[in-house]
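The structure's right below; bear with me while I get my questions together.
A single protein chain has been removed from this complex, and every other one stays in its place.
All chains are identified by letter, namely A and B, in their written order; residue positions are counted from 1 within each chain.
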Amino acid sequence: MSYTKRNDGRKFDETRKMEAKLGVIPRADGSAMFKTGDTIAIAAVYGPRELHPKFLQDPEKGILRCNYDMTSFSVPERKKPGPSRRSTEISLVTEKSLLPVLDLKQFPSAVVDVFIEIIQANSGTRCAGITAASMALAHAGVPMRNLVSAVSVGKVGDKIVIDLDKSEEDYEEGATDIPVAMTGNHEITLLQLDGSVSKDELLKALELAKKGCSEIDKLQRKTLRDFYKGVKDE
Amino acid sequence: MNNDYIKSLVEKGKRIDGRKLDEFRKIIVETNISKNAAGSARCRIGETEVIVGVKFDIGEPYPDSPDEGTIIVTAELIPVANPDFELGPPGSKATELARIVDRGIRESKCIDFKKLCIKEREKVWNIFIDIYPMNDDGNLIDASVLASLKALSDAKFPKITDDRVDHETKTNVGLKLNKIPITTTLYKISGNIIVDANNKEEEVIDTRLSVSVADGNIHALQKGGNTPLSFDEISRMIEIAVKKEKELAKFLK
Partner (left out) sequence: MGNIMFKEKDLVVPGDVLAEGMDYLPSGGCIRDNDKIVANHLGLVTLENNRFVKVIPLTGKYIPKIGDTVIGQVVDMSFSGWYLNINGPYEAALMVKDVAEFIDKDADLSQFYNFGDLIVAKINRVTRYSNINLTTKGPGLRKVTGGKVISITSTKVPRVIGKQGSMVQMLKEKTNCNIMVGQNGIVWIEGKNPNDELLATEAILKIEQESHIDGLTDKMKEFLESRR
């Protein structure tokens, strides 16, 4: 079946409306909110700080710990509060997506904790979380050689699209969901897929992800700069 | 780091941020925080921020109240809000917070549980109230109560299609709140009583008393902290809480 028009009227290579804000959690060392369409993610960074228990410490460098969580009311059918196998896996891939840009050699035996909370979900939550976390880490002053942006791409029916929403993820005739994260230099740090695509379709999707991540990277940089610019122009 | 300083200030009737002893920080209450919730709200008191989502579901009633719906209040103290909150199942602090919010709503008969009955002994509405602090700068209890009440007043029942709840479609039928049970937590530091302790002040409190008041009547009390309270102190604390009811209820309009 042909997916000729996107459910919300977007072009196939158009991301949803995005919004980002810095410093939303005053107590945290760094924090950010990222919204795409109806998906809202909040990231809070605490650290580098001392890591307990001691056996988890790495005496050569700091470690990164990520925790992804969804509020019970973020989804239509109430989700029981607390971790699930899904959130545990997402926490892991989130950590793997951010670690490559961080320089934690200056912080032996310490930990940088990243806590992601999804307060409203309409697909693309792990990507929104990673995008928010990247800004929060920069805000916290953790040395990082680049930002990381993330977006989902995929195949809905027969079309390669970017930033799938829930209706597309659940498309009756089948959809392939491909969350991708990359650094500002387009090095891929998160790549997952579930569905069915050919090699050419995958490469086309990744090209689309590159375009989307560039847009998101621009928004992240603007958000970081504007946070300080606002005070500057006072 | 400022424990002695805070104590000596309170002895002189002053606060570390210049407030009066009975003065709340700036309060903001907003709804519509999360679309997928039946009702949601955010309450900010100073830099403390709590979000609450309300969800409805249909379930069986408890055997001893076959014609009554239920409320289930849960608090998740997520580490986003405070680096000392640990991941894991709710501990005593989270449980106490949830139960204080629950008690205020339940005992004031804020909600008529009988109106939540769909079919006696078989089907009733369960209302889930889930509390998530997002930034802990003290006084989570009062902020959680305000956010919970706002979320409840904002909540709309989901549609029922073919005997099943359609969580993605809202009706425009809301919950009727018969009472607005406002909680004010009073804290004792160095012999003086303050309201709305911030994070630094909470570290030096001797004891606290949360008082839930609706229309001047006291519906719930919870004493926390390690030192005792005198009859006189309790009396003064309740007086302040009764006064504060009107002041705080304004934020729920």
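For the reader, a short list of remarks on this structure follows.
We adopt the following convention: a residue touches a chain if its C-beta (ideal position, glycine included) is under 8 Å from a C-beta of that chain, and two chains touch if they have at least 3 such contacts.
Just so it is clear, the structure is predicted and the values come from calculations on it, not from any experiment.
Taking every chain of the complex into account, the chain not shown here touches A, B. Considering the whole complex, the residue from A:Lys35, A:His139 or A:Lys155 that touches the absent chain is A:His139. Residues 29-30, 47-50, 59, 62, 101, 103, 106-110, 138-147, 183-185, 220-221, 224-225, 228-229, 231-232, 234 are the ones on chain A that touch the missing chain. Take chain B: the residues that touch the chain left off the picture are 1-5, 9, 12, 14, 16-18.
Definition applied: only the chains that are shown with their structure count from here on.
Every residue of chain A that touches chain B in the complex is listed here, in rising order: 24-28, 38, 40, 42, 44, 46, 49, 67, 69, 71-78, 81-83, 113, 115, 117, 119-121.
Put simply, chain B touches chain A in their complex at residues 33-38, 40, 47, 49, 51, 53-55, 57, 74, 76, 78-83, 87, 89, 128, 130, 132, 134-137, 167-168, 199.
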